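Of the protein chains in this complex, one is absent; all others appear in place.
We call the chains A and B, going by the order they appear; numbering starts again at 1 in every chain.
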Amino acid sequence: MSGEHASSTISAEVRHVESLLEARGLLEPGEIDTRIDEFLAGGSPANGARIVARAWTDPGFAERLLADANAAIREVGLSMAGGIQEQRLKVVANGVGADGTEEHHVVVCTLCSCYPIALLGPSPSWYKSEAYRSRVVRDPRGVLREFGLVLPDSVAISVWDASAESRYMVLPRRPDGTDGLSEEQLAGLVTRKGLIGTAAV
Amino acid sequence: MSRMNDVGGMSGFAPIVEEPDEPRFHADWEAHVFALNAALVRRGVYNLDEFRDAQERLPVREYLAASYYERWFAAIRMLLAEKGVATAEELTHG
């Protein structure tokens, strides 16, 4: 379905189900509006940007973030508990690994659309699309190129499929020439695509 | 028996399209469906795996024709009927 007519039909149907559930005591009056307001005030990519900027400026924090992200993000006043239940957050870091190889990570949920929504807000539509979910596991280099991110062959790519209970966030590599920037300025460089891995930062 | 949701590695879907300045929801009803699902899971009417399973059990043709939140709403109605909260008829008369 699409278009305005379909949209007004489905909104009437949704309202109908809500009132039916209210009548049967399964929803409190006004509960849905309260939940929407809470949700819209909650997760946002800015949270991820704050975490990244802290990791770039505080190596100890970066280490704790990669070891136990749920505990580390509480240090900056954030948590993964804002959704239906607290979920495990796994942060994967771009850059040169222990074996000297440069790694780039990219996140997908091939089976549905799992995403750290409580922390980062809703995912973009392309992340939920069959087009992205089907292709990025098979041809990440090609998909990243379409996003404008051309990685040299020497960069090893890991695709993380959120197929169970963890939710993932990429810690991008700090861009060169940013030594003089404050933590807040650094946070301003980080994009949602950078946190998913379809952009460098 | 792979289900329609299991698309990893599959070919033939449309190109990936980015929407500049995409809103968090494209219509009010989408936000309502999102919140409705969260409320029903919190209340224990069904769990998240039952919710995913219900989407996967939608007829393939309906699944592919539906938008993201249309699938959610179809799954919510399917589960409410299966759990005996209301009949399918009660849930569709808008």
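Just so it is clear, a residue touches a chain if its C-beta (ideal position, glycine included) is under 8 Å from a C-beta of that chain, and two chains touch if they have at least 3 such contacts.
FYI, contacts and distances are computed from a predicted model.
Q: I notice the complex is incomplete. Of the names "NADH-quinone oxidoreductase subunit K", "Nitrile hydratase beta subunit domain-containing protein", "Heme exporter protein B" or "ABC transporter permease", which is the UniProt protein name for the chain that's not shown?
A: "Nitrile hydratase beta subunit domain-containing protein"
Q: Looking at A:Ala46, A:Val76, A:Ile157 or A:Leu181, which residue reaches the missing chain?
A: Touches the omitted chain: A:Ile157.
Q: Could I get the residues of chain B that touch the absent chain, sorted low to high?
A: 1-3, 6, 8-9, 46-50, 52-53, 56
Q: Suppose we count only contacts with the excluded chain; which residues of chain A make the list?
A: Within chain A, the residues that touch the unshown chain are 88, 90, 110-111, 137-141, 153, 156-166.
As a working rule, only the chains that are shown with their structure count from here on.
Q: Going by the contact rule set out above, which residues of chain B touch chain A in the complex?
A: 5-11, 13-19, 22, 24-25, 27-29, 31-36, 38-43, 45, 48, 52, 55, 65-68, 70, 73, 76-77, 80, 85-86, 90-94
Q: What residues of chain A sit close enough to touch chain B in their complex?
A: Chain A reaches chain B through residues 1-2, 7, 9-18, 20-21, 24, 26-27, 31-32, 35-36, 39-40, 83-84, 108, 110-113, 121-122, 124-126, 128-135, 137-138, 143, 146-147, 161.
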